[in-house]
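The complex is shown incomplete by one protein chain, all other protein chains being positioned as in the whole.
Chain naming follows the written order as A and B, and within any one chain the residues start at number 1.
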Amino acid sequence: MVSIAPSFVINTSELANCLARLRASTPLIQCLTNTVVTNFTANVLLAAGASPAMADLPGEAGDFATIASGTLINLGTPYAEQRNGFLEAVAAANSSRTPWVLDPVAIGSLKIRTELAFELRSLDPTVIRGNASEIMVLADSGSGGRGVDSTDTVTVAAQHARDLALRSGAVVAVSGQEDLITDGTRNVLVHGGSDMLTRVTGGGCALGAMVAAFLSVHDDPLVATVAAHAFYSAAAERAVLISDGPGSFAMNFIDSLHLVQPQELKDKAVLS
Amino acid sequence: MVSIAPSFVINTSELANCLARLRASTPLIQCLTNTVVTNFTANVLLAAGASPAMADLPGEAGDFATIASGTLINLGTPYAEQRNGFLEAVAAANSSRTPWVLDPVAIGSLKIRTELAFELRSLDPTVIRGNASEIMVLADSGSGGRGVDSTDTVTVAAQHARDLALRSGAVVAVSGQEDLITDGTRNVLVHGGSDMLTRVTGGGCALGAMVAAFLSVHDDPLVATVAAHAFYSAAAERAVLISDGPGSFAMNFIDSLHLVQPQELKDKAVLS
Partner (left out) sequence: MVSIAPSFVINTSELANCLARLRASTPLIQCLTNTVVTNFTANVLLAAGASPAMADLPGEAGDFATIASGTLINLGTPYAEQRNGFLEAVAAANSSRTPWVLDPVAIGSLKIRTELAFELRSLDPTVIRGNASEIMVLADSGSGGRGVDSTDTVTVAAQHARDLALRSGAVVAVSGQEDLITDGTRNVLVHGGSDMLTRVTGGGCALGAMVAAFLSVHDDPLVATVAAHAFYSAAAERAVLISDGPGSFAMNFIDSLHLVQPQELKDKAVLS
């Protein structure tokens, strides 16, 4: 853990305040996500204090986006019907100023999701979250990872992430051993967490949903995104201490999201 | 916990008998349910002693309904293909006298599921289970909740639930801090349980599946529905005592469904 530089643009007590506000407001978070992680994602949001709804059906997704406090678009299993739901939800989110997160899962060699990710990139996402390989593809500078695994590091992806942020207008979050969050100008690293999160399916996908939830409690998407990552790291650190493997870790992580106190978020972020 | 009134219409030892019969008969329960909770629902049924099958495919759902001991129709993620499966399964269930449960998840403002719920209401469901807001919408007297969360209480919904029962011919179960089960004439409250069930996704949806399972072990759908709710409450009470948060609660709840003894159901229900 690195101490926070005095010049740091984020007042770190704001991170704690974000979590407190999240729990006080129970934001309604719409997740259009993949079939592998829907259950885990919903439980992660519930444990954090948000109210998840997996409303991705064309004919309903748009109406839901207008009442949601945040929307997640995750490309993990982009079936034809859900693709229509994506576009409907994004249009409605943009019309009603609902912040939304794009998670371009496993883009690169897989054609359908890759094309879709570029289309969505142009539709003003509030935040784009992915691993280094995914972010590099979306910044037009990488060929993709290995399935859902990154084959690039956050350090390698940093400049590309800044470029993507400037081009898209979105805050960009790159997940890895440490997480980089950037709006192209301001750059924040979030430390801590646990490698064990990579051994639980949906560890990254549910983080995208968490970002959507935190966007509802702070006007600056950079701060909100940092707070979501800091909260996630704090919960993972708690969980790994009492876990024997990825099964107990997943359970303890959910418990920890319920138990982490706002002040635990304060020392997780540092100016990059 | 309220003691049971002597005039109570249910012989409460029947509740214990229902659980014993369920475990002895391993009923085959067909679930046409949402993608968020399929896994949890199947594990809940397995832990209780039933045999779940998520057979919702058009071309198969009808054939399966004819051999199932109970069928659940849950509207949580009603994709086009599954909607056809719903109608096929319901038609076959009605022809073959398989009892079926309707769970009108999040109806109100979401158009597709709301229209579908009204269509299904007219097709003779054996039981309708939902939260207060959902039941009020289906009784033509509410505008819906907030996503999957109820914004109304069981007390407010009680008269509407009775109206819905009389109109539809179904037993109606309203889940909340205490659960109301009514056939329009007889009214039963089930006490106990744990608020922690609202922090685990599928807590309500899997209860609908449990009701379908209990319908196979008692001829009176009111008694079967009460027994399912009493069993659920007993398991939740066991689980919450040894849980640190929603992650461990979900695990302990599944264990508890396996461990609860029939006599633990006896004191859960009371005449309303």
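Please note the rule applied: a residue touches a chain if its C-beta (ideal position, glycine included) is under 8 Å from a C-beta of that chain, and two chains touch if they have at least 3 such contacts.
All of these numbers come straight from a predicted model, not from anything done at the bench.
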Just name the one of A:N34, A:S51, A:S69 or A:S233 that touches the chain not displayed here. A:N34
Of B:A24, B:I67 or B:L241, the residue touching the omitted chain is B:I67
Kindly state which of the options B:L15, B:L102 or B:A250 is in contact with the chain not pictured. B:A250
Using the touch definition from the top, which of B:I10, B:A42 or B:A212 touches the missing chain? B:A42
Interface residues of chain A (partner: the chain not displayed): 34-37, 39-40, 76-80, 106, 109-113, 146-149, 198-202, 243-248, 250-251
On chain B, where is the contact patch with the chain that was removed from view? 28, 35, 38-39, 42-43, 46-47, 51-57, 59-60, 63-64, 67, 81, 250-259
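The rule is simple: only the chains that are shown with their structure count from here on.
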Take the average of all CA coordinates in chain A, do the same for chain B, and state the distance between these two points in whole angstrom. 34
